[in-house]
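With one protein chain removed, the remaining protein chains of the complex are shown where they sit.
Coming up: chain A.
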Amino acid sequence: MVENRPWLSFLTHLVLIAGVVVVVFPVYLAFVASTHGSGDFMRGLVPLLPGPHLVENYGRMLTEGISTAGAPPLWIMLMNSLAIAIIIAVGKIAISLLSAYAIVFFKFPFRMLAFWIIFITLMLPVEVRIIPTFAVVANLGLLNSYVGLTLPLIASATATFLFRQFFLTVPDELMEAARVDGAGPMKFFRDILLPLSRTNIAALFVILFIYGWVQYLWPLLVTTDSRYYTVVMGIKRLAATADAEPLWNLVMASVILAMLPPVLVVIFMQRLFVKGLVDTEK
């Protein structure tokens, strides 16, 4: 639709800009805060321009952390978060690709039952099943471990469901042609299905990476050893100090650092991400 109405363009842009401001301003404020000294935010006058302590604040967070808050240096938490987000994303994609492949392309007894059982788990996110899940993980001795942090989050059906929907759109003839061409089930999966799912995998990776990165409740429950803290839950510990003002400048520096990886993932995978959501290569 091509229309030339200056007022309409002006208005739509105004709304968009307003939206951007609403979203960006708090982030900007966090950034500003992270560049000031420790007391600057407590004076009643919030500074709106960056201060001189940027390198100092970020350096301190990354290397030492705030020892009084019981949190390790930020880089450990960042690494933990990164590891967990990647394990969750890769694990979920691998498992759901295989299970969706089985459900769609193979005929076995109770196939639909299997699908529905998987599908029903969609209704039970971690928060709902958190007590039994915690009990299981604790009894298995998986507290304070990467397995305990990731396994319960990997086991869910979102991605399986999405891949199933995608596989259903792949014409049967493609598989039949591959069979005539001498490709067995795994070869068909590797040579044809995987390349076709490439954009879907990328889109899911972005979604799942962020899903893993922002996990708060579960890491909070299963980690007591600070070596396994993730950054999102770590921030909470930084802000909760007993007898003193929180060191807002340092907390905000952590916030900014915690925001970076998801933003980078989105920026670098944006092209594939959008492609995966809007078109399929058929």
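The rule is short, and it goes like this: a residue touches a chain if its C-beta (ideal position, glycine included) is under 8 Å from a C-beta of that chain, and two chains touch if they have at least 3 such contacts; residues count from 1.
The definition used in the following text is that contacts and distances are computed from a predicted model.
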{"item": "Hidden chain of the complex, named as in its UniProt record, picked from \"Thiolase domain-containing protein\", \"Sulfur carrier protein ThiS\", \"Cytochrome o ubiquinol oxidase subunit I\" or \"Sn-glycerol-3-phosphate import ATP-binding protein UgpC\"", "value": "\"Sn-glycerol-3-phosphate import ATP-binding protein UgpC\""}
{"item": "Contacting the left-out chain in the complete assembly, out of A:V46, A:I117 or A:A177", "value": "A:A177"}
{"item": "Option touching the unshown chain, where A:A85, A:I118, A:V137 or A:L196 are the choices", "value": "A:L196"}
{"item": "Interface with the unshown chain - residue positions in chain A", "value": "171, 173-174, 176-183, 187, 191-192, 195-196, 198, 281-282"}
